[in-house]
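For this depiction, one protein chain was excluded, whereas all remaining protein chains were kept in their positions.
Let's look at chain A:
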Amino acid sequence: MTYLIKGARILGGEARDIRMEDGVITEIGTGLAPKDAETIDADGLIALPGLVDLHTHLREPGREDAETVESGTRAAAAGGFTAVHAMANTEPVADTAGVVEQVWRLGREAGHCDVHPVGAVTRGIEGRQLAELGAMADSAAHVRVFSDDGHCVDDAVLMRRALEYVKAFDGVVAQHAQEPRLTEHAQMNEGEVSGRLGLAGWPAVAEEAIISRDCLLAAHVGSRLHVCHVSTAGSVEIIRWAKSKGWQVTAEVTPHHLFLTDELAETYDPIYKVNPPLRTKADVEALREALADGTIDCVATDHAPHPVEAKETEWSPAAMGMIGLETALSVAQAAMVDTGLLDWAGLADRMSVRPARIGRLAGQGHLPVPGAPANLTLYDPGVRRVVDPAASVSKSRNTPFAGLELPGRVHATFLRGRPTVLEGKTV
């Protein structure tokens, strides 16, 4: 099928027509003739390269009650994504070629977006012994990002070896930076609010200490380090310093850490419970600035679906995590574009180009030019909508943005020229 998009503002620029044929953008211009193409009216819409998420929990295999590869990738498409990285903390853990190939294949069958499995760094994400990283890299899933996400690789020797080992296939270790001893029983950001609420504190230093160490390790062995879900102002400073040295350190921030603060815990509603925890207003501001100046390379959702009963409890026993694929672009618009910190080209860089580069995805993260793969998101920044968890495409409902009015809506998503979302509905 050939598509002709009429009058889209590419990266927020002047209105242009975009022709897509055989999975590739073939022509960009004004007044292009439809010929035999299906025409899509994109008046007022912004065209962005298909979004790429470095951090998604699809829960399959093992927790299909919360999400499946099919439902999670449909949610991703609805949010404007054309590629997601599926985290390894499934049951069983994605620590073998067999499991990563299973997840990869499920993604292909579902067809809503590309699924790139993340391989576990250690067997069973237990932090004791390296998983067969090479086997996962060589598998059909072609794994390049490795992470024990949910757990920190806190053993310095294991972390050093993992960083070194993945150089053989240009891999990257994505670290969930959380010093375990400093965060035993931790429930929320340690600060004024935690003290008042009597919830065990999760100090910023638990994140920053690991990031500092990992930056030094990455520099020492000349490897690529990616820092997951940066959440504190202090972490930003350390990463900025590491980058100033020319070290190969990249970082991501979640939409919720760009937008929400720890004061939300005052309700004791575990919908706001997440790892790393929501921090303070000062942290949110530092994270926004860091994303704007490129210290933080990209937005990654950390989409973490949980069934209702895991959140309808007291705070302490509740599960940590929030869904985020369907609201990511809207939250990013509110936090970064509407505030004037980034323009649409900047946001495209942080939500598509850079994450694709970090994940070494050759077919993703290309700006819309003739010859580029036809991965596109058409986005209407002008509408406003109130987030309704019941309407989520994801199987789960645990969105912290429920009831909030957010700007923007994904109108259409194209994966290699094929629509996965049209008129705001998944195809």
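Observations
Here is the rule we use: a contact is a pair of C-beta atoms (placed from the backbone, for glycine too) under 8 Å apart; a residue touches a chain by one contact, two chains touch by 3 or more; residues count from 1.
Rule of thumb we're sticking to: contacts and distances are computed from a predicted model.
UniProt records the chain missing from this view under the protein name "Aspartate carbamoyltransferase", selected from "Xanthine dehydrogenase YagS FAD-binding subunit", "Methylamine utilization protein", "Aspartate carbamoyltransferase" or "Urea ABC transporter permease subunit UrtC".
Set against the missing chain, the residues A:171, A:191, A:305 or A:355 yield one that touches it, A:191. Residue in contact with the omitted chain (choice from A:31, A:317 or A:371): A:317. By the touch rule set out above, chain A reaches the unshown chain at residues 187, 190-192, 194-201, 203, 267-269, 309, 312-317.
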